[in-house]
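A single protein chain has been omitted from the complex, and every remaining protein chain is retained in its original position.
For clarity, chains are labelled A and B in written order, and residue numbers in each chain start from 1.
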Amino acid sequence: MTFDLTIITANAGAIWNAFLVTIYTWLAGSALGIVAGLVIAALMLFGGRPLQLLLRGVIELVRGTPFLVILFLVYYGGPAFGVRLGAVTAGVLCIAGYSSVYFAEIFRSGFAAVPRGQLEAGECLGLSRFDLLWRVQLPQMLVLILPAIVNMLTILCKETAVLSIITVPELTAVLTGIGTRTFTFIETLLVLCIAYLLLIEITSRAGRWLERRVGTYLQR
Amino acid sequence: MFDWPTFVFSLPLLGKALLITLQTSLLGNAFGFVIAILISSMQLAKMPLLRRLGGSYIFIFRGVPLLVQLLVIYYLAPMLGLPNLSPMVAAVLALSLCSGAYIAEILRGGLMAIPPGQREAAHLLGMSRPAILLRIELPQAVQSTLPSLVNELVLLIKASALVSVVGLADLTRVAQNLAASDYLFFQHYLVLAGIYCLINIPLTMFGRRLERHLQRSLA
Partner (left out) sequence: MKKCNPFRQPLCILTLGVGLSMAVSTAYADLLEEVKERGVLNIGTEFHFAPFAYLEAGQQSGLNLELMERIGEELEVSINWIDLPWPSVLPGLEAGNYDFVAGPAMITRERKLRYNFTLPIAEATVALLKRADDDSIQTPEDLSGKTAGGGRGTAQLEQLQAFAAELPEPPAITEYVDYSQTYADLAAGRIDAVANSLPNIAYTATQRPMFEVVHPPFGQPAYFGYMARNDEASASLIDAINEIILSMHEDGSFEELQTKWFGQPMEVPIEDFEPEI
């Protein structure tokens, strides 16, 4: 077996661009997913019964379907309804949609973990429902759910690899493409593994650092 | 919009592929569980080397996307003495190795929650370390983590949608092939999503019931 890493340096520009696409789809998708998740969680808490049931159903359906199948539905099924998203846009939206239901569950459990007594105290003080949510529940909840959010972010980082199947020019697509073209399968896969390991490690380290920082506020 | 004859025609093909998907993920889960027992007890071992080995295993298999793991195993397994690797073996191997890392994390939590007094008592009774693990600690760890284990199975069934990259004609690949031959992309992928949901939603609900049951019995 020959091992030729010059192929990596020769294609450094293309690989760097692919890396940026990975980062972009991952972070943009996650950010949208977090916002959507927060909205879903709030609607689940404060919406009426029919709305709750509807959302419950949507959450179950999304959670029951593989990410790849959701991608196929949106990207290749979309044109049947005149929805022709570009691959990167479709990728970002699918990551956002897929993750929003998981984020919603995380937020919901976070809301539930804030002691009821605090809500009652807040109500007695005359705080509005929105103020209660925004100033009492949210800050505490964010601290509690931080580990779960970071974990979800690492999962989503890995899911971006699946975007290679719908032509998004991200790391997996570009590196396997180079590998097949130049017969350097092993080298390109190795670089691919290292890149993801690095991303995941940096994310979890940043998460742990953040947990330590915000954790101090809870231990008073 | 929905072409019923095509749907009816595709059902037996999808049914056959569903069996492949279920077989792959169940086998992957079973072998993954065995790997997880090994890895989680390595992580809880006293020897630093073992702990580090267990930790590295989890670091690698949780840090690399399954799609990439599948490719690595497919390209590299023959070098480790597995020539003519059949797609099924390659897929099960990859799913086991990957789910092993996730299940190990779950089991480790369960094992750590067991009071150390039990182990010491069993040790005094003359039980060997493997016997303590398999007969006293593991059953408790499984019982207390069963909801997470069921959840892990759901995740694995979904993850198995990627196994076609090693040549297995699973549910997703067959639907993809059907769509390529008649261009009814939306319909085939909708049916595909429906089949996954039919399997996964009852499983999820079962897991949630287990969880409630567990919380009640602990309360």
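The rule we apply is simple: a residue touches a chain if its C-beta (ideal position, glycine included) is under 8 Å from a C-beta of that chain, and two chains touch if they have at least 3 such contacts.
Since the structure is predicted, the reported quantities are computational estimates derived from the model, not experimental observations.
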Which of B:Val92, B:Leu111, B:Leu133 or B:Leu190 touches the missing chain? It is B:Leu133
Spell out the interface residues on chain B facing the chain that's missing from view.
-> 9-10, 13, 38, 41-42, 45-47, 50, 71, 74-85, 87, 90, 120, 123, 128-130, 133, 164-167, 169, 173-174, 176-181, 183, 185
Chain A positions in touch with the non-displayed chain are 76, 79, 84, 86-87, 164-167, 169, 173, 176-177, 179-181, 183, 185
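Everything below uses one rule, namely that only the chains that are shown with their structure count from here on.
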Roughly how far is chain A from chain B, going centre to centre by Cα mean, in whole Å?
-> 21
In their shared complex, at which residues does chain A touch chain B?
-> 1, 60-61, 63-70, 72-73, 76-81, 154, 158-162, 164, 172, 176, 185-186, 189, 192-193, 196-197, 200-201
Quick one: in the complex, what on chain B touches chain A?
-> 1, 59-60, 62-68, 71-72, 75-76, 79, 154, 158-162, 172, 176, 179, 185-186, 189-190, 192-193, 196-197, 199-201, 204
